[in-house]
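Inspection log for the structure reproduced underneath, given as structure tokens.
What you see is the complex with one protein chain gone and the rest in place.
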Amino acid sequence: MSGHSLDRHDDALLAVRAGEGDEDAFEVLVRRHGPVLLRLAEQLLGGPAEAEDAVQEALVSAWRRLPEFRGEAAFGSWMYRIVTNRCLNVLRARRPLTPLEAVAEPAAPEPQASPERAAETGAAVHALRDALGGLSPEQRACWVLREFHDLSYEDIARAVGISPQAVRGRIFRARRALTEAMAAWR
Amino acid sequence: MAVNHGAGEEPEDELLPCGQSLMELWEDPAGPRVPPAGHPEECPHCAAALAELHALEEFVTRSRASEAAAPRRELSVSTVMDIVRMELRPGRTLPLGEPDEDAWIVEAAAAKVFRAAVDALPEVTAGSCRIAPVGAGGRHPAGRGPVRVRIEVVAGMTWTVPRLAEAVRDAVARAAGERLGLEVLAVDVVVMDLVEPAGGNGRTPW
């Protein structure tokens, strides 16, 4: 596999090459960005199986859209956007409907973390993860991108597809809800 | 405790009893603030609110540490690449060999060879590489005849643009002849950038 020698090249060049049909260049990008994207999807969705599906679909979709990707954003930010989008769609589909949009349809239950996981990560960390499940999809996405991925408000705005001002509001509401949910653990 | 704004999806800011905006306080806890007029230097309300945020940040730190320590789950690269390799983007079909031969190569494959030849030059990396037949018709059968290559490169500062262009042209011409058998009429070299040699692997953060 010639991908090895491509490793040192930067993302922008690899993305252009991949856009022109160079699968080896794309494979380097997948290896380079896959792990962090998988972690993002796990944090957003809570479950590893769904997360893996979401990231795989996002990457295949990126491959298809690469010919139009003209480096207006860094490849990494672009992937953050695609993965976030996909995860938001998953979350919205399973989220209990708010009264405003209530056209009754049963919502899927929040996934429960496995007992092994709880034991291995510690109860407080587990509790934080549970509390995340109580946030709206956008709040959750904004907060996770900020706190776990250190993205700027502008980058989060691009990833989530809302204005930086709206990001600010959602992060605030997320912190507000999480401090309350975690009050018992202090 | 949260102020309920009824139907509003995004309730606005909250004010602490001392008049400080909680949103602002939390947004930049370390930064300088302009407290409301007459706001005490050591405000117990602000301190309590900051303590709440710091406690949350502490949970985040622990959560990140536990994630970092957990065995890293690997993405199945092969699952993705299997799909990708079924959806190749071959590009144009280009003629190989003599005008009367029925031999062809897809643009993506030829570009791969040209980029590899250019990448082999010291401190040079190829980006976009497009290849197209020169003109149509003429003395050649449909679709056959020489091609024109346009290739973008980034190189280290040790290169001058003219020397770089010549070296890239040579590398492409040699690869076209020796490795493919593709008749190249012209190579347009676009120097995108001359950069400081990248220390390390050139990986850029987001």
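The letters A and B name the chains in turn, as written, and every chain counts its residues from 1.
We adopt the following convention: a residue touches a chain if its C-beta (ideal position, glycine included) is under 8 Å from a C-beta of that chain, and two chains touch if they have at least 3 such contacts.
Keep this in mind: contacts and distances are computed from a predicted model.
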Chain left out of the displayed complex - its UniProt protein name, from "ABC transporter permease", "Asp23 family, cell envelope-related function", "ATP-binding cassette domain-containing protein" or "NADH-quinone oxidoreductase subunit J": "Asp23 family, cell envelope-related function"
Chains in view that touch the one left out, judged over the entire complex: B
Absent-chain contact - pick from B:L15, B:L50, B:V77 or B:L96: B:L96
Touch with the omitted chain, as defined above, among B:A65, B:L88 or B:V190: B:L88
Contact footprint on chain B, counting only the chain that is left out: 86-88, 90, 93, 96-97, 101-106, 108-110, 112-113, 178-182
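Basically, only the chains that are shown with their structure count from here on.
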Intercentroid distance (Cα basis), chain B paired with chain A, Å: 18
Residue ranges of chain A touching chain B (in the complex, touch as defined): 2, 5-13, 16-17, 20-24, 26-27, 30-32, 34-35, 37-39, 42, 48, 52, 55-56, 59-60, 63-64, 67, 74, 76-77, 80, 100, 120-122, 124-125, 128-129, 147-148, 151, 155, 166, 168-170, 172-173, 175-180, 182-183, 185-186
Touching residues (chain side chain B, partner chain A) in the complex: 1-2, 7, 10-14, 22-23, 26-27, 52-53, 55-57, 59-60, 62-64, 66-67, 70, 72-77, 79-81, 83-85, 87-91, 107-108, 111-112, 115-116, 119, 125-130, 152, 154, 198, 201-206
